[in-house]
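Structure provided below as structure tokens; questions to follow.
This view holds just a subset of the chains, kept in their places.
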Amino acid sequence: MAQSVSDVFLSFQQYLDNEQDVREEIRLTVRDLEQTARGILTLLQAIHQQSGIATIPEVCEKSKAHFATVREQYKVLKSKIPEGQYYRFHDHWRFVTQRLCFLVALSIYLEEERLVQRDQVADMLGLCVEQDKGFHLDLDDYLSGLLMLADELSRFAVNSVTAGNYSWPMKISAFVTEMNLGFRLLNLKNDNLRKKFDALKYDLKKVEEVVYDLSIRGLKPSGDADAVPKSG
Amino acid sequence: MAQSVSDVFLSFQQYLDNEQDVREEIRLTVRDLEQTARGILTLLQAIHQQSGIATIPEVCEKSKAHFATVREQYKVLKSKIPEGQYYRFHDHWRFVTQRLCFLVALSIYLEEERLVQRDQVADMLGLCVEQDKGFHLDLDDYLSGLLMLADELSRFAVNSVTAGNYSWPMKISAFVTEMNLGFRLLNLKNDNLRKKFDALKYDLKKVEEVVYDLSIRGLKPSGDADAVPKSG
């Protein structure tokens, strides 16, 4: 019997070793993704500088080029995940994916002044959106990325004014207002997402204060009034 | 644009509602499983009573009958889990599965005085052991169940002596020693399992002290020496 017990246990070691190997390979690939994401973020930070607004199209173009690398890296990552075990290891790539969603959403917003759709983000990352197809873009990660966007845009509204651009704050105010209404439509049970959503009201407030400052000084661009959303 | 943003968000509500529904159904089914597990545990607790040892075969027989219900309930549970999302919701049934592994392992040990294999436990629960086949019996849960078994057996060794049975402690001592050696073969990286394993040495010590008490009083059954495993 002594023999059989140790045989049983030895057979598990391979399983455990294998799990460790998978985790290690995931870690390395996620580190590469983080490196690429850091590069894209650094590029997009240029918008906050005085001369940044003029170069937005150029900066967005450059940042998009890096997403080819992102797609390659997700392809590698996908190949590391055993079938049906996406959620087993999800925590490893959750944060970098949220950050990449944010970066896509920021690029698209700056270029097209609109909310990026989930399937567009997924396309940019080389992922699908269907949960039953394995490695996908989880809705929670997409929504977290949008909340990061609101934070970044509130900062951009402030810096736009500094750079003498008064139309971005108006557009951002309309956009963040809409996003806030959108999130309010959701019945968020997920505690993590709910906490992040709670911070959205501070972003909105900050943007509203910028618009107020412009209005009271007669600096509000007249044509942009149309962009402000009707409530409801 | 206001329209489109709220449309985007409304489309998520269905997804989120759906997730909530799945979680709620899982919770209800897991509650049923827990109820059944509690029933089996109550049955098996009889072994700790004075008159319990005599009725072990009977108690094991009765407890096994309940596993038909367990299998039915896992079947329901399995039907609730969308494909590829086992690990997304694993935490819901993790604990009850560990407890059921323990209960199977206890029954088998009491009847056959041997370590139950993982695939036998899986059979009793109506599960498979292959990770790539969806709803399976996770290795961690099986191992956690074995550690619960060691804890229970150390208690049973004490109560056997109280009931005047001196051979169970001898057999349990040999068995827990082997199990301890088996776990030592594993390079456990999983912190959770490692912590539970650390408690095994206290179970072993407790059992050894029971055997010691029998030995020093000359109550150690002589024939049982054979049951003690040879080292190596």
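Note that the chains take the letters A and B in the order they are written out, and that residue 1 is the start of every chain.
Simple rule for what comes next: contacts are C-beta pairs under 8 Å (C-beta built on N, C-alpha and C of every residue); 3 or more make two chains touch, one makes a residue touch a chain.
Every value quoted in this text rests on a predicted model; they were computed, and no experiment measured them.
Participant: May I ask how many copies the whole complex comprises, since the file places only 2 of them?
Facilitator: Assembly-level count of identical protein chains is 4.
Rule of thumb we're sticking to: only the chains that are shown with their structure count from here on.
Participant: Just the number, please: Cα centre separation of chain A and chain B in whole Å.
Facilitator: 41
Participant: Where on chain B is chain A touching in the complex?
Facilitator: Listed in rising order, the residues are 1-2, 4-6, 8-10, 12-13, 15-17, 19-20, 82-88, 90, 114-115, 117-118, 131-132, 134, 139, 143, 178-179, 181-183, 185-190, 229-230, 232.
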